[in-house]
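Quick one: the structure is below, and I'll ask about it shortly.
In this view, the complex is presented without one of its protein chains, the others remaining in place.
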Amino acid sequence: MSAPVITFLSDYGHDDDFVGVCHGVIARLAPEARVIDVSHGIPRHDIRAGALLLRGSLPFMPAGVHLAVVDPDVGAARRAVALRVADAGRLLVGPDNGLLSLAAEEFGGVVEAIDIGRSPFRLEPVSATFHGRDLFAPIAAQLAIGADPASLGDPCDPDALVRLELPRPTIEHGALVAHALYVDRFGNVQLNVSHADLDGAGLRLGQPMAVSAAGTVHTAHYGRTFGDVAPGELLVYEDAHRTLALAVSRGSAAVRLGIVLDDEIRISSLR
Amino acid sequence: MSAPVITFLSDYGHDDDFVGVCHGVIARLAPEARVIDVSHGIPRHDIRAGALLLRGSLPFMPAGVHLAVVDPDVGAARRAVALRVADAGRLLVGPDNGLLSLAAEEFGGVVEAIDIGRSPFRLEPVSATFHGRDLFAPIAAQLAIGADPASLGDPCDPDALVRLELPRPTIEHGALVAHALYVDRFGNVQLNVSHADLDGAGLRLGQPMAVSAAGTVHTAHYGRTFGDVAPGELLVYEDAHRTLALAVSRGSAAVRLGIVLDDEIRISSLR
Partner (left out) sequence: MSAPVITFLSDYGHDDDFVGVCHGVIARLAPEARVIDVSHGIPRHDIRAGALLLRGSLPFMPAGVHLAVVDPDVGAARRAVALRVADAGRLLVGPDNGLLSLAAEEFGGVVEAIDIGRSPFRLEPVSATFHGRDLFAPIAAQLAIGADPASLGDPCDPDALVRLELPRPTIEHGALVAHALYVDRFGNVQLNVSHADLDGAGLRLGQPMAVSAAGTVHTAHYGRTFGDVAPGELLVYEDAHRTLALAVSRGSAAVRLGIVLDDEIRISSLR
């Protein structure tokens, strides 16, 4: 028998003790649980970045309790929830602000939702500003040691949960109009475009492309990996999440193209 | 039986391998111990920030060995110690420079102090600059596997340990005069003020306040959580450590008010 697993994602960063304290709370309540940190580097309050990373990473994590806290409205009216999804053995815990919604869809949708805001398993006195410590971590620990989600709070309607809407790519005058969804540490820019979308726009692997961003048109190569273009050149490629992305070999596409989140990017053929 | 726990706090950061090497040393000597990282983001050499984070976080950690290294005088004359405190099952290990003192008080005071500077359990050859690896981690590992602290060095007088003095708030002309003790990643500013101090100054939850910092007077609301004020507005609130703090909703109080550590902050009623 393996130890029960809790994965943990947040925007708490590593400067303070927020992450450590949550680990401590879990270790006291569920000493046999193993905690795997997904990332705590989510930009502050960026619910969508957190949701995208959760959706992309959780399929690679063992089934278990998936704790996530990006919570700009902590202590205010937003609901706090524990969710059972269709995929066996996976439970999501966090604020009901869309953070969990993309991962929940990835796992087949929510089949049971519990409002944990007034759970008797909170850590008293509950602070108004650190629900990671006082609410979410204790609930995750209870789930890890086998508590029935229904015992941890009040049932609520899965259809009433907050869902995150992502921008959709379109085709205009033969150009694929995409958006910058996420920028990683290397400056690679993830787009809201799948391989199929590129095919639909008549764009093919190996072709030169025109990439228009921040008012400038750049020439790019549609390749597989960074080494397919010379250092400093622009690459369009399918990234490890199987969505389209922009990179500059040995450089930063975000810096080179001046891209910030949600910017519109137009991609068209250069034939 | 749970695994023995070692918690670990330092100013080593995550750029280098200092933290990883200490984990390795512990894993070799005490493979059954579980290490929980409290934080390694303490500002370099900031003993007080480390002491404050230890005091605030350790009560949420399982009882065990609490290793802490913020050690500007490594290799020089400062003592290295292992401390048993009044609270059962808790041992502190680190430099005797005040870093451990606030947590020791929180746990009822030191009941046994051991000078570990010449411990036979050091890792030879002991470097002059990395006592985390060569001294503190090995001692923490020995304690985790059940060694008697007295067997690890020479007894010393608990009353001779270095204590950290924090500035005390005062009341002048009806204003509470506080100090900025710690700034977290979100720019929230922790003050040396308890709820009782505010009461003593005649300040009440829900009231508008005047906050004077860095030569400017700002209007603030005394509320419970960030959502109690509009984005960009200044909030005075009781933080998760139950001490007073300043925040700007969706912003940074430290940046907005131009506050640096130890700055004097004056808070008075706006009635």
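So that you can tell them apart, the chains are marked A and B in the order they are listed, and the count of residues begins at 1 in each.
Throughout what follows, a residue touches a chain if its C-beta (ideal position, glycine included) is under 8 Å from a C-beta of that chain, and two chains touch if they have at least 3 such contacts.
Since the model is a prediction, treat every value here as computed from it, not as a measurement.
Residue-wise, the contact with the chain that is not shown comes from A:40, picked out of A:40, A:78 or A:218.
For subunit B, the residues touching the chain absent from view are 12-21, 23-25, 27-28, 31-32, 44-45, 72-77, 127-130, 133-134. Taking the complete complex into account, residues 2-3, 5, 7, 9, 14, 34, 36-41, 53, 56-57, 60-62, 184-186, 224-228, 237-240, 242, 250 of subunit A touch the chain not shown.
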